[in-house]
Each structure stands twice: as structure tokens, then as C-alpha cells.
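Left out: one protein chain. Kept in place: all the others.
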């Protein structure tokens, strides 16, 4: 599997390009896309300006391979793509992109939710929340 | 409310532009996008080449206004956009675009599914499935 | 005069998208019977909207001048 990790933010044009690539697949009737966008959360009066993502990439790739395999077995999907940013992603930028396609709409929703949740839970990604004053704290998924 | 009806197919660049417009909203942490794509279904040995969509637009707009209002009350959303194509949309092209944004990921999935299903059920849109031999049949949502 | 509007498969059958109809004292149910007779719409699963709101096909509401009655085949958006 090609790497799902992208250096820097995921650009809207990259998402558009992914969509366009699926327009030659005429058995697809429904796409569902999840995008994670960095929030400017205010924590103890300090505002998050960016998140710096790092990753244990060899382990992440092997876990993502398992996730993909299991998702294709569980859901009736035509295509599935997962991308995550590495490096410093500013508030408002997209850092996570899950893209699922199927023949019918009913197949896609649960698959998307499943993939988003399992990536958050199982993939060794780490996020340093950098505040506007350059101090930081480490992000923890709830 | 501005019209949600778009003449012709919904282009990937239009979707990218919608995403980009939401990157200034720093309270958003999650987007969910549904795209309906015209399938080249084979029906009695004939292949669908396009769907020609028409609409009872005054009624559709008023129903969509109700749908939006109810969805904002039901789900904890920051933004909600619905677009549907009118006219002839070829197999592989996107004719339906639902775009929902919220602070947290858990809010968006059910909202997207709800909107897709209620638009299919309640909005007076009509689809003429045009086969490759130029014959046609009228689409019925299951 | 009220306006009767046709959509999708029904407009294909009626060969027009709308027409005027004299409606003095005419109930929706009677109007539908007239249109059924004129166009033979029995083959269609029709829903109807009076001024953009769905009403029953056998409604006894009387049509008024400037009312808009729409004959709608099954919805097929998405």
C-alpha cells in the first residue's frame, strides 16, 4: 500500500483530485468523505495555532493495512482511501481525510465513521498542540 | 436561502471551493461530505448513460428550508450545505452534494445520513434515466 | 383560473408542463378525476401539491383562482 501520510496540510485541490479520479468508476453511486480540520481551541486562555503531527510510520502503515482489510470485509465498498498529515498543520487546515465509495448510499456512512474512529484509536500518531505564544501541550484523543 | 440547484454536474473544483471557504471557521473540527454520483446501471441489457434531472423548484426550496431548520435543531452543526444538479448529468458525474460541519466528529455522521435520506424522500426532484441508445425510463428512489 | 403543473413522467404523458383550468367550485378530488379522464394518469403513482404543499388526492378542498396544483410522479433526487 502506498503511504497515507502527507507532509503538511491536505489541500482542497488534493481532495478535488481524489474525487475526480473516481468519476471513471461508473459502478459508484455514493461517496462519503470525512475531513478533520485543526480547531483553534482555547485552553486555559491560550489559543491553539497549529498541531504538529508525528507518527511511528512503520507501525502505522501495518495497522492501516489491517484496518483497510477489515473494512473491506465488513462493508460493501468499492474504494477506500485514508490520508493523514504530518508536520505542522495550522488552525483551519485539514489534517485527516477519509474517503469511502460504494454502489449505494446506505453502505458508506457506517464505514466512514468506523474508519475515522479506528484511525484515531489505533494508529500511532502524536499531536503537539502549539499555542499562539509558542508554548505547547500534547493532544490526547478523548 | 440561496438556491441549492446547480445547472449541470457538480464539479470537483466546486467541492474544493466549498471546503476552502470553511477553512476560515476555526471552531470547525470535522466535515462530512456526501456525494451522489450517477451510476451506469445496466437495466434489461441497456446501460444508463445519463440522468436528466428536473425539479418543482418553488416547492423544493420551501421544503429544503424546512429540512435545514429542522436539521440545525436536531444536530449540533456549525454549517450545512445541500446542492443538487438539474439537467443532464452523465454517468460518473456528481449530481448531489451534502456538506455538514461541526465542532466534533461525532456530530456529523448522523446529520449527513439524515439529510441525504430526507432530500431523496421529500424534495420534488425527477430523474429521467437516459440509456446509451437514447431510450429512457423514469428513475424511482427505493 | 387555476394553474395545473405537470412534472417528470406525468409531463411526458400530458405533453405539457402546465395549463390553466377554470375551477369555480371545483374540489381537488373532482379536478383529479377530470385530469385522469383527460390524460389517463392511472398508470402513474401521483402525489399532488396545492400551492407547494402536499395534499391528499381525494381532498375535498375547493380550488380557487390563482391556486397552483402540481401533479408529481415519484421523487428521484439524490
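By letter and in written order, the chains are A, B and C; residue numbering begins at 1 in each of them.
The rule we apply is simple: a residue touches a chain if its C-beta (ideal position, glycine included) is under 8 Å from a C-beta of that chain, and two chains touch if they have at least 3 such contacts.
Predicted model, so just to flag it, every value in this text is computed and none were measured.
May I ask you to name the displayed chains that the omitted chain touches in the full complex?
A
In the whole complex, not just what's shown, which of A:46, A:68, A:90 or A:122 touches the removed chain?
Considering the complete complex, A:122 is the one touching the chain left out.
Residues of chain A in contact with the chain that isn't shown?
36, 53-56, 58-59, 62, 84, 95-96, 116, 119-128, 138-141
To be clear about the criterion, only the chains that are shown with their structure count from here on.
Kindly work out which chain lies most centrally, taking the average of its C-alpha atoms as its position.
B
Could you state the distance in Å from the CA-based centre of chain A to that of chain B?
Centres of chain A and chain B (C-alpha means) sit 23 Å apart.
If you average the Cα atoms of chain B and of chain C to get two centres, how far apart are those centres in Å?
Computed value for the inter-centroid distance: 27 Å.
Measuring centre to centre with CA averages, how many angstrom lie between chain A and chain C?
Their C-alpha centroids are separated by 49 Å.
Which chain B residues sit where two or more other chains touch them?
Expected reply: 36, 116.
Please output the residue numbers of chain C that touch at least 2 other chains, ranges allowed.
78
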